[in-house]
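A single protein chain has been omitted from the complex, and every remaining protein chain is retained in its original position.
When the chains are written out, they are named A, B and C in that same order, and each has its own residue count from 1.
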Amino acid sequence: MSMKTIFVFTCFAALVLWPLSAGSYGIDLVTKIMIYAILALSLELAVGTTGLVCFGQAGFFGIGAYAAVLLSPQGEAAALWWLLPACVVAAGLYAMVVGALSLRTKGVYFIMVTLAFAQMAYYVVHDTSLGGGTDGIYLTMKPVLGDWLDLDKPLVMYAFTLLGLMLAFAFLSLLLRSPFGRALAGIRVNEQRMRATGFSTYPYKLAAFTLSGAMAGFAGFLFAVKDGFVNPELMSWHQSGAVLVMIILGGLGHLRGALIGAFAFALLQELFQNEAVFGAFAKHWHLGLGLTIIASVALLPRGLVGVLGQLRERLVGRPMRRGAAPIAEVRP
Amino acid sequence: MDLATFLIQCLNSLQYGLLLFLVASGLTLIFGIMGVINLAHGSFYMIGAYMAFALAPIVAATFGGGFFSTLLVGTVLAVLMGYLLEWAFFSFLYEREHLQQVLMTYGLILVFEELRSVLVGNEVHGVQVPAILSATLPLGEVMTYPVYRLFVSGVCLALAAGMWFVFTRTRLGMMIRAGSTNREMVQSLGIDIKFLYRVVFAAGVAIAVLAGMVAAPVSSVYPGMGNQMLIVCFVIVVIGGIGSIRGALLAALLIGAVDTFGKVLLPSAAGVLVYVLMALILLWRPDGFFKAA
Amino acid sequence: MSEVLLRGHELTRRWGGLVAVDRVSLELERGQVHAVIGTNGAGKSTLINLLSGELPPSSGTVELLGRDVSAWPQPRRARAGLGRSYQRNTVYPSFTVQENCRLAAQARHQRPWAWWRDATACEDTRAAAHDAAARAGLTDWLQVQAGLLSHGQKRQLEIAMCLATGPQVLLLDEPLAGMGAEETERMLGLLAAVKAEHAILLVEHDMDAVFRIADRITVMVNGAVIASGSPTEVRENADVQVAYLGEHG
Partner (left out) sequence: MMKMKRIALAVALLSLPLFAQAQSKVKVGLMLPYSGTFAALGAAIENGFRLYVAEQGGKLGGREVEFFKVDDESDPSKATDNVNKLIKRDNVDILVGTVHSGVAMAMARVAKDSGAVLIVPNAGADGVTGAMCAPNIFRSSFSNWQPGYAMGEVVAKKGHKKVVTITWKYAAGDESVRGFKEAFEKAGGQVVKELSLPFPNVEFQALLTEIAASKPDAVYTFFAGGGAVKFVKDYASAGLKKTIPLYGAGFLTDGTLEAQGADAEGLLTTLHYADSLGTPRDNAFRLSYAKSYKLQPDVYAVQGYDAAQMLGVGLAAVKGDLGKKAEFVSAIEKAKIDSPRGTFMLGKSHNPVQDIYLRQVTGKENKLAGIASKALADPGRGCKL
């Protein structure tokens, strides 16, 4: 077993054991972080794996969340077995449309077109009464699966989210090793070469983008079920930006990076907001967070994933066996 | 809408478009030439507006000057700030992935916004229109048009002309254009690309700060004002074609018009129009109006 | 008899007012190395781009294995048996040699839907990859990361990746660029070894090498063909001597 595998298994083991030691707030907090980790994983598939820098991931996230609320029947609980797939499909369909159109563009233009489509979704729920407008809308009854799955209980929600995260991670791990995943990796580094080799890259990219959107929709569904409340801000560009920050912070090109990034980003916020640690300065927590991010860019070129490797290089002077390949050029 | 109203709306859209251009031109400069996706650009605009507010009393006390002295002092400070920021935060990032720069500028947004809160506070402030520009011109039956808005448009036009001149007529402009197309070539020509980048960054920051200062009397000064500007600036830069000054001008005027007429004619879709427009334009021309010079 | 695998007919490509490739026709036969030479900017790389489908021609047609493929996008032509290499090194630096070749071989059997399968467990692509690496002389380097190879080895890997796709036609863009004498020899040996089963288009600056290995040579100047024939014919062509060889002394 490689270090990588051991690390991942340790992480998931820790997550499984966490509720034993955590209070109810700790469980809520980690549930939230795991939802964001799924969202980050979804973005990692587009950005880190395929080189499609999407600045509109929150759009798919929000569509998954809104679908969970809007598709639920009034006054009774929806059945999980159809609601969950419906949300995932809704987000995936939107991603497919967005991808089909925006994949015509490259680099920064792609970034901005994806942003544009997310903003469109944002304004649709923000400016119309479709989803309760700016005040948001409640999910009054959480979806159920028979009698035995009650997502209203925090611990059940935790377990369900953890399962979702594990499945997402396992799915992506397998996917990246599969012929499909290898082709995506090739496309990220040099798309032209892939075409010359005989890969029609457009369907590959579209499939990856759609999958990514669908997975973001899954995260959105979980979010709606956990909070029971959705709001247009779920789709705002700040959200898209925050997820992007998570995966860059964690380290692009690694699934672990998305996990680590999501946890690090959320926990750093918790830390700097903590009055017990920072006293009155906790009010200015943005400052601490900002400075930490800047420091991490300056000191950790490969993201948090690369920390161990960097340490080893510092100590032993041995280069990493495998450097992260550079991401597709963003420059025009 | 009768003709007179239509013409006034055209004037409004032109004036708004020019202001947008003023802010966006600094972004397209940094973006196009250095390839840095500068999310903190809106923060520079915000810093400019707060400078107009916070520097004014200090400048008045030291130099006894008014609004224009403040502009001058602020611009000088902005150039210095841009120069130092490039040195401290960006100079080591060019060899890295571009997304690292995104992360860096995201961190800077947080820091600037919070420093603003610590230093100046969270209140909304107004900035006085300088006395000599405070007159208004009659426009139609009930409306008047403030001279200061014309002044803002004038500044934008002057800046556009100035940038055009620097780009096409000076050695610096030549180096900048060469640097944006081929870094290695410029270096082999014996031009110090590090210095060049630092100058470009400082110029971009100074333009954003200047825009903030000039806009402050009409926009007022409040927390979060930079982030509002940021996205629309990116839209303009991308529609215009990254790094293209004339593209940014055209795109800014277009966005100004869409925003102005959208609010009047299609109020229910006013928010989304700009993005629909951007998506359509980029699907039609995937590289924006003009490819970089 | 000779078998024409790829035929370019009256290919033209204009960039605005500039004609980069001007009504070029050529035929590639199995078992032959067909070299295209010309000064920088003569349109050689553009010609390869037209043939491989990377660029659409302004006019003219391309025929691959007897079928008109002019309207086919590049990936489809590649799958139909048209392989190409690039001037710049385009190997995937973070992949090993084996992975590079395997990825290329995968183009023939893409199986994108089989998300649960490990790409490396695919027997046929693995075999094709190993075979290609062996033919390019890289068997010993299979597990080495491509980014760590020497320049010459990277060029070999380029060829190996081309071969791994199982092509009939090879379009090689300056495979000898930047190579030392020993590396050049190895590459020429490699080309001689594979030419029997393929039709090869070779764009190259190294004249000695071209005249040693080419069966046919086409000379381009300013986008147009000024001479075409056997090495001897081309060497003795007066126009060529003026336009090209003369300059090189």
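Here are some notes:
Basically, a contact is a pair of C-beta atoms (placed from the backbone, for glycine too) under 8 Å apart; a residue touches a chain by one contact, two chains touch by 3 or more.
Treat the numbers as computed from the prediction; the structure is a model and nothing was measured.
Listed by label, the shown chains that the missing chain touches in the whole complex are A, B. Per the touch definition above, the residue from B:Gly107, B:Gly212 or B:Gly271 contacting the chain not shown is B:Gly271. Where chain B meets the missing chain, the touching residues are 1-2, 5, 8-9, 12-13, 15-16, 113-114, 117, 121-126, 128, 136, 138-146, 148-149, 218-225, 228, 259-261, 263-264, 267, 270-271. Where chain A meets the missing chain, the touching residues are 23-26, 28-29, 32, 123, 126-127, 133-136, 138, 226-229, 231-234, 236, 238-239, 273, 275, 282-286.
Please note the rule applied: only the chains that are shown with their structure count from here on.
Seen from the C-alpha centroid of chain A, the farthest chain centroid is that of C. When every chain is reduced to the mean of its C-alpha atoms, the one closest to the centre of the whole protein set is A.
Measuring from the averaged C-alpha position of chain A to that of chain B gives a distance of 32 Å. Partner chain C is touched in their complex by these residues of chain A: 171, 174-175, 177-183, 185-186, 189-190, 192-193, 195-201, 203-204, 207, 322-325. Note for the complex: chain A touches chain B at residues 47, 53, 101-102, 104-106, 108-109, 111-113, 115-117, 119-120, 123-124, 126-128, 237, 241, 244-245, 248-249, 252, 284, 286-287, 289-294, 296-298, 301, 326-327, 329-332. Touching chain A in their complex are the following residues of chain C: 52, 54, 73-76, 78-79, 83-84, 86, 90, 92-95, 99, 102-104, 106-120, 122, 125, 145, 147, 161, 165.
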